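Report on the following structure.
One protein chain is absent from this view; the other protein chains keep their places.
Here the chain labels run A and B in written order, and each chain numbers its own residues starting at 1.
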Amino acid sequence: MGGGAVRIGVTIFPGSNCDRDALYAVERMGAEPVELWHADADLKGSDAVIVPGGFSYGDYLRPGAIARFAKVMAALEDFARSGGPVLGVCNGFQVLTEAHLLPGALLRNAGMRFVCRRVRVRVEATETPWTSSCEPGEELTLPVAHNEGNYFADPVTLKQIEADDRVVLRYLENPNGSANDIAGICNEDRNVVGIMPHPERASDPALGSEEGIRILRSILAEARL
Amino acid sequence: MKVRILVRPKSGILDPQGEAVRSALPALGFKGVGTVHVGRLIEMEVESADAVDAMCTHLLANPTIEEYEWEVGR
Partner (left out) sequence: MNLQETYTSLGFSDFEYDRILELLGRAPNYLELSLFSVMWSEHCGYKNSRPLLRRFPNSGLRVLQGPGENAGVVEVGEGWALAFKVESHNHPSAVEPYEGAATGVGGIIRDILAMGARPVALLDSLRFGPLGEERNRYLFREVVRGIGGYGNAVGVPTIGGEVEFAGAYSGNPLVNAMCVGLIRTEDLVRSRATGEGNLVLLLGSKTGRDGIHGATFASDELTEESESKRSNVQVGDPFAEKMLIECCLKLLDESLLVSLQDLGAAGIASSASEMAAKGGVGIEVDAERVPLRETGMEPYEVVISESQERMLAVVEPDKVGRVLGLAERYGLVGAVIGRVADHGELRVKNGGETVGSVPAEYLADAPVYEREVVRPAYLDEAQSSDPEDYPQPDDYNLVLKKMLAHPNLCSRRSIFQQYDHQVGVDTVVLPGADSAVMRIRGTKLGFAVTTDGRGRHCYLDPRGGGAATVAEAYRNLSCVGAEPVAITNCLNFGSPEKTEGYYQLAECIEGIAQACEAFGTPVVSGNASLYNETEAGAVYPTPVVGMVGVLEDVSRYATPGFKREGDIVVVIGSGSRVSLAGSDYLEVVHGRVAGEPPEPNLDAEKKIADLVREMVRSGLVDTAHDISGGGELVAVAKMALAGGLGIEYMEGEFERKLAGQGRGRADVALFGEEYGAFLVAVPWERWAELRGALGGDEGYYRIGTVGGDSVKVGDVIDVKLSELREAYERDLFGAPGGAEVTH
C-alpha cells in the first residue's frame, strides 16, 4: 500500500457504540478511517483494523459471543492469520477472545459493578504494531469503562503469555480483578492485540489527555512498512 | 422437541456472581448456604437434537470458561 494515508478499518456491529469514537481518533491521527459494516464481506483495503468497544448484540449470551459470527469476521480472521494488525478495544478484546484470535476470556468484574474511571497502566510488550512507538515500561493513565474486564486464562496459558512477553498493558491499579493485573495481551504472532482500556478516549487535549494516542500512533509507522 | 441446556462456570473458575449470591444470602437471614454457582438456562424448540452439542460448543457456551449439560424435555 504505497502512498496515500494509512487506511484503518473500524468494525461496526449492531450495538457497537465506540465505533464513532474510534473513527474520530483515527481521523485526528491523520489516518483514513474506514467503516466496516458487520455484514460486509471484505475489509475494503484496510491496512489495519480496530474492533471497537460497546455492547455488540447487547452483550447478549456473553459479550462478543454473537459478534464473532458476523460476516465481516471471516475476512478479519483471514487478515489476522496472514499477519494483518488488529486491535480489539474493550468489547473488541472480548470479540477477539471469543473468535479465538486471542487466548483466554473476559469475566465479570470481581467487584460485580460496571467501572468507569481512569486507571494507571504500564506498557510492557512494545514489539507489536500497536505499541511500537511506546517505551517499554512507560506508564499511562487511560480510561476504562466495562462490566466484564476481568481477564482469565488457565494457568498454562497464563504462564506462556508471560514467558513470551505478550502482556501488552498491565494495570498498576487493578480495577476488575484481572489475573496478573493483565489489561491487554497480544497473540503469538504479535499482530493481534486486545486491551480493555480505551485509547480513543484519551486522544484529544480538549478532553484532558492525549496519552491514548501513544498507543494508536504506533500503527501509522507500522502500517506503512 | 424441547431441549433444556444448562451452562455453568467450569469448576475452578472464579465465579464473581456466585460469590456475590453466596455472601448475600446469609445477610438476608438464610443459614447453611455453601457454595453457589450462577449459570444460564437456555430452552429451545428444535426439530432434531443431533446438532445440540455443536450449538453448545460453538455458541451457547464458551468452552474456555464454561461447561454445559442438556436434556430433551417433555
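We adopt the following convention: contacts are C-beta pairs under 8 Å (C-beta built on N, C-alpha and C of every residue); 3 or more make two chains touch, one makes a residue touch a chain.
Everything numeric here is computed off the predicted structure, so don't read it as measured data.
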item: Among shown chains, those touching the left-out chain; value: A
item: Footprint left on chain A by the chain that the document does not show; value: 14-15, 17-18, 20-21, 24-25, 53-55, 57-60, 113-117, 143, 145, 147, 198, 200-201, 203-204, 206-208
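Rule of thumb we're sticking to: only the chains that are shown with their structure count from here on.
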item: Contacting residues of chain B [partner chain A, same complex]; value: 13-14, 16-17, 20, 59-60, 62, 64-65
item: In the complex, chain A residues that touch chain B; value: 61-62, 65-66, 69, 97-98, 104-105, 107-112, 150, 152-154, 177
